[in-house]
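For this depiction, one protein chain was excluded, whereas all remaining protein chains were kept in their positions.
And now, chain A:
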C-alpha cells in the first residue's frame, strides 16, 4: 500500500566519500553519490574493496527495510541461476544514531523514458520485449513487481532491461505493496489491487503511454473526474498517437487484463511490433521498375540536353 509518499526527502544526503561500516558483518562501504530518494530511504552508489558496483539503501525504519531485504532474499531463492540481488544487510551508527541498511548489486542504465528520448522510439520493440521476458521469469517465480514506472525500468546498452526497486514486489495473491498512482490499475477503475500478473501488464501499458505521450497522459489525469477514469479513456490516447496506434490491440488487452499469461503478452508484443515494422501495403513501396524508368528518363533528358548544348 505504499504509494510514493516521500518522508525522507527532507533529510540531507550524506556527503560523497562517507564511509559506513556494518555493525554486525563488519564490511566497509564508501558512498559515491546519491542514486535516488525512495519513500522510505535513500539509495547510494557505493564501492567496497575499490569496486564500484553496489547500491546501498539506508532506511529509517528497521522492520520496513528488513521487509524489502527479505523480498530480495526470497527472489534470490526462487530465481536460482542468476547473480544474487542481495549482498548484505546490516546497521551503521551515524552521528550516534543506528541506521539500518542493505546492499544490492548496482544496476547501471537510464530510466526507460529517458532512454527512448535519447535513442529514439524505434528501440521500443526490443525494450518492451526484454521487459516482458523479465516479467515472465518473475511471475513464474510467484512474484508481481507492482511498482512498474520509468524510474524502476532501467535500460542499458542496446536496449537491455533491468528492473530496480524490488522492495515493492508482492507475492502473487497478496495486496500490492507499492504502486504509483497513474500506473495503478485501481486508480483507472480497471481492477483490484491484488497482486496478479495482469496488474503488471496494465502498468507496462501505462509505462508506454507515459514514455511516449506523457504530456497528454498527465493532462488526462488532471482533467478527468474520478468516476470517469477508465481504460477506454486511455485507449483514446493510444488511437490518436502515431507510435502507439500500431500497438492498439496489445495495449487494449493489457489495459483490460486479457492476456492468458505474461508469456502470451510477450509473444503478442513481438507480433505487434513485427507487423508495425513491415510496410503496411505493397502500394507503400516504390516498385523497382518505376525506379528504373525514372533512371532511364533522367539519362535520356541529360543526353538530349548535352547534345543540344554541344550542338
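Things to note:
Basically, a contact is a pair of C-beta atoms (placed from the backbone, for glycine too) under 8 Å apart; a residue touches a chain by one contact, two chains touch by 3 or more; residues count from 1.
As a working rule, contacts and distances are computed from a predicted model.
Chosen from "Autoinducer 2-binding protein LsrB", "VWA domain-containing protein", "ABC transporter permease" or "Cobalamin-dependent protein", the protein name that UniProt gives for the omitted chain reads "VWA domain-containing protein". Of the candidate positions A:16, A:122, A:160 or A:174, contact with the unshown chain belongs to A:174. If you put the hidden chain back, the residue from A:67, A:109 or A:214 that touches it is A:67. Even with one chain removed from view, chain A keeps its contact list with that chain: residues 1-5, 24-25, 62-64, 66-67, 69-70, 73, 89-91, 98, 100, 173-176, 181, 186-187, 192-195, 226-227.
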